[in-house]
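Yeah, one chain of the complex is gone here, protein chain that is, but the others are all in their spots.
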Amino acid sequence: MRNKTKVGIGLIGYKFMGKAHSHAYRDLPFFFETGVVPELRAIAGRDEDGLKKAAEKMGWQSYETDWRQLLERDDIDIIDICTPNISHAEIAIAAAEAGKHLICEKPLAMSVKEAKSMLQAVKKAGVVHMICHNYRFAPAVQWAKQLIDQGRIGKINHIRAVYLQDWLVDPYSPYVWRLNKQLSGSGTHGDLAAHIIDLARFLVGEFQSVVGMMETFTKMRCSNDGMMKEVDVDDASVFLARFRNGAIGTFEATRVAGGNRNANRFEINGDKGSIRWDFENMNQLQLYLTDDPLGMQGFRTINCTESCHPYAAGYWPSGHIIGYEHTFINLAKELMDGISKGYSPSPNFEDGVNNQIVLESVEKSAQNGSWVNVS
Amino acid sequence: MRNKTKVGIGLIGYKFMGKAHSHAYRDLPFFFETGVVPELRAIAGRDEDGLKKAAEKMGWQSYETDWRQLLERDDIDIIDICTPNISHAEIAIAAAEAGKHLICEKPLAMSVKEAKSMLQAVKKAGVVHMICHNYRFAPAVQWAKQLIDQGRIGKINHIRAVYLQDWLVDPYSPYVWRLNKQLSGSGTHGDLAAHIIDLARFLVGEFQSVVGMMETFTKMRCSNDGMMKEVDVDDASVFLARFRNGAIGTFEATRVAGGNRNANRFEINGDKGSIRWDFENMNQLQLYLTDDPLGMQGFRTINCTESCHPYAAGYWPSGHIIGYEHTFINLAKELMDGISKGYSPSPNFEDGVNNQIVLESVEKSAQNGSWVNVS
Amino acid sequence: MRNKTKVGIGLIGYKFMGKAHSHAYRDLPFFFETGVVPELRAIAGRDEDGLKKAAEKMGWQSYETDWRQLLERDDIDIIDICTPNISHAEIAIAAAEAGKHLICEKPLAMSVKEAKSMLQAVKKAGVVHMICHNYRFAPAVQWAKQLIDQGRIGKINHIRAVYLQDWLVDPYSPYVWRLNKQLSGSGTHGDLAAHIIDLARFLVGEFQSVVGMMETFTKMRCSNDGMMKEVDVDDASVFLARFRNGAIGTFEATRVAGGNRNANRFEINGDKGSIRWDFENMNQLQLYLTDDPLGMQGFRTINCTESCHPYAAGYWPSGHIIGYEHTFINLAKELMDGISKGYSPSPNFEDGVNNQIVLESVEKSAQNGSWVNVS
Partner (left out) sequence: MRNKTKVGIGLIGYKFMGKAHSHAYRDLPFFFETGVVPELRAIAGRDEDGLKKAAEKMGWQSYETDWRQLLERDDIDIIDICTPNISHAEIAIAAAEAGKHLICEKPLAMSVKEAKSMLQAVKKAGVVHMICHNYRFAPAVQWAKQLIDQGRIGKINHIRAVYLQDWLVDPYSPYVWRLNKQLSGSGTHGDLAAHIIDLARFLVGEFQSVVGMMETFTKMRCSNDGMMKEVDVDDASVFLARFRNGAIGTFEATRVAGGNRNANRFEINGDKGSIRWDFENMNQLQLYLTDDPLGMQGFRTINCTESCHPYAAGYWPSGHIIGYEHTFINLAKELMDGISKGYSPSPNFEDGVNNQIVLESVEKSAQNGSWVNVS
């Protein structure tokens, strides 16, 4: 048995994302051999009661009610930021200065400026850094990337990507903290559009220019205290894009598309073939090849659970599907490999900055009503 | 047997659309009772050989090599225009002046100005007029319209509509007349985008403003004579829209989306439900209702072949599907009913004008790079 | 214009099947060139009022209230039998003796003995004969046949075929004549199982042995006159089969499978690939090939509307789908070609006899509870 270095995780935030990340570190060694192995050393949060319960249930060895304590601890090698994006920059910069490796939830920051300062900090500190665009790590998406890189679908002309949710479809559903920009940092745009921007950058290439709009369909909602409160984040964000390689794209993110629980979907058309993916059937990739024999052409549905598919060999025999949480396990595997080998796997803070530039360009376009260069 | 008035059709153009329209008139009386019954009196075209063969095969009683002859004939009540759009205005205006009812292929004209002059002509002449947006007449689309009008999906927030074809996906496929704007009148935008604009106007409402772009991915193609020729029509047209009722939309039409043979698809999201349709499975409507019981919510796939579905009772028992050609039969039924009762069923030349305004607004936006009001 | 021989059709029965056949003859010349061209000369039925209306609407030149009159007429070349199967044999044998070509609805007869006497009659008379298993003539099914014959899916091991309807799912739906064996001739078994037996014979090969059961779930239903009546036909028929070539199969036909309007579906697995088809999306064929590259294997959905697909070139451009009625047009094309060239295209009365043998073997097995040889 070869000697493995354990690395200590310090995670901030114990709700939805905190749970997803915790689980990933916990499950990683079960499925994969990695250069270094994560240990769930400490989780941080402000509400001690909830934190304590969560820490226990999720298997953390300790907890801290002030995230700054994590930076003091020698047994913590990696800081994982699962807080609202308003606090990302402060934490990340402090952690980098403390010499901690970093993994941060998306979007990276509140602005391009903030994002750049974070990137500068991790570069200066020489630590490993990643941003948590987990959907890249669905085996089907990774497989799509390989097929595209091999030229299987040729030169890309189109991407159409949507990220549709519906938890706000009812105009009478109550006001919650996520609808307050001060608390949540962003609305649909930062929450959902950020993901499909990342997928487009990963699979198609860099954005050149965008034009878009953002909309809040229900502008006032009733709070638990019976008061009507203003919603100051967007319900939907849609935009068109030109890519540097000549492709064009349409993008739509919304929280009011009834019947779409978590429909992160795209189709990419090249001059030799096409690819379709839908998160809700995330194990399947649809592939069309123009050079299939005449009369035998059609989208084929590939179940990306074969041992030749990315990450699949670590899990179960072919046809035995995996789910949402595995995208985080696969991402954690990359992080561990990055740390063991001394590089920052993509998507890292540079991707985070580039993503933020696109987000901000769309916002600018939504304000000024015309195309904005992404640069 | 009740006494029926026969009305004489004079159709101009005998290729794809001429065939679809001819078939519709021929089949209509088999499936439906209408106030007046069409007779295939004369078809017009320029190439006598091809025309003669087509006339015989399709069951036309006579043919004319000059469309003007049709206007002279007393036995012709309706002029059906299936020519490239460059000639629509001239024919329509002359026919209206000759007192003929009119049905015209889409897009109505080469410009808003031309379209308006056509509308003026038919109004002045007091003839019945329609534009051939056949996809409205899929039973599933008509059913969608009824459900929306009943308020089943509530206030509409989103439409995303695409019309994807792939016959130009290969950059080495040859140059053809449809790629010459002079001959074809328009590219993808007028050919395909016009259809989804019509569906949006039908189902969602009037456009308020648009922003878009048009793209020709392959700018030179090789002609049959071995010469490289410039493609001066668009391969793709994409745009965003705001509607007067507050809804927003994304639209994409393209001829280079490999694997999509004729994918005219839309999804509409209201605050009480959603609707999805895809022409390639045109008999099915997908419907999601937010007030289905908890845990039992999901898109249901309705096979719109029940006798309660629009037009379905004329055809076959439930589950026995119909196809593309039936959209034209249903449209022809409306035209006959309009003539017998003396009104111009929607979509008519007014719809054609409004559609053209949207088309032109998108073109303008594609040129000037910013939002354009649709008015 | 080349000289074509017209052949006169005399059709018996003017309800569902009469309508489907009438339409096919009417539409055939519009879409296809055939050696001889059908004319709708006379339709026969017993109820003069209904018959007259149907004749007029469907475009028949004349009608007869006694089918025997059709046999007397020199202008009738083909007798088309769309009556309940109880009368098939009498009509077919008389028509053959009168020298008429024959096309008969399925199942061919009430028993193997009867079917054989019909086959003997047409053979003796030297007339052309077909049985109307229309589902064979979906382009996707014909394409499946070609792929199988080319060895694309290798040696066949499995077929699983179902024909599911649901018009009797409600135990309180009323008693109708189709539930009376005396009037209808057969229940689900003869109505629906006959079709999937034909598809299996067409695509897989001859049956060797079967074991099955038949079931009537609702044994009494209320008639319009308020009386409870006994249902003496089967609601469902299911059986297993061994084929002469070593394949095995499962078959199920039912009228009580809620949500399945007309779900005629099969999947065939060979040792090099698989094929799936579902009538409700009849234009699509799903094809899996084991020799697709590793990681790129999956069922591909082929839209069988390309000009290379059987019959498709006669209709519309690729992606423009056809429907139920076109299966009859395609079958009528074969009949006309058979008559013009002097042979009986498959499926003909020999197929009808072989189909009947399978039907009867299943019935026998359902009675005696064990495997029955098909011979």
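Assorted remarks:
By written order: A, B and C. Residues from 1 in each chain.
As a working rule, a contact is a pair of C-beta atoms (placed from the backbone, for glycine too) under 8 Å apart; a residue touches a chain by one contact, two chains touch by 3 or more.
None of these values were measured; they are calculated from a predicted model.
Remark: the omitted chain is touched by one listed residue; of A:29, A:171, A:205 or A:369 this is A:29.
Of A:83, A:142, A:303 or A:330, it is A:303 that touches the chain left out of the display.
In the complete complex, the residue from C:236, C:302 or C:321 that touches the missing chain is C:236. Within the whole complex, the absent chain has one touching residue among A:6, A:113 or A:320, and that is A:320.
Against the chain not displayed here, chain C makes contact via residues 153, 155, 157-158, 160, 162, 164, 166, 169-171, 211-213, 215, 217, 235-236, 238-240, 242, 246, 248, 250, 252, 254, 256-260, 267, 269-274, 288, 290, 297-299, 369-371.
Although one chain is not shown, part of chain A still touches it, namely residues 1, 16, 20, 22-23, 26-27, 29-30, 33, 52-53, 56-59, 165, 167, 260-263, 279-283, 303, 305, 315-326.
In the full complex, chain B touches the omitted chain through residues 143, 147, 284, 287, 292, 294-304, 306, 308-309.
By definition in this document, only the chains that are shown with their structure count from here on.
Averaged C-alpha coordinates put the centre of chain A at 54 Å from the centre of chain C. Chain geometry summary: the mean Cα position of chain A and that of chain B are 41 Å apart. Under the contact definition stated at the top, the residues of chain A that touch 2 or more other chains are 297-299.
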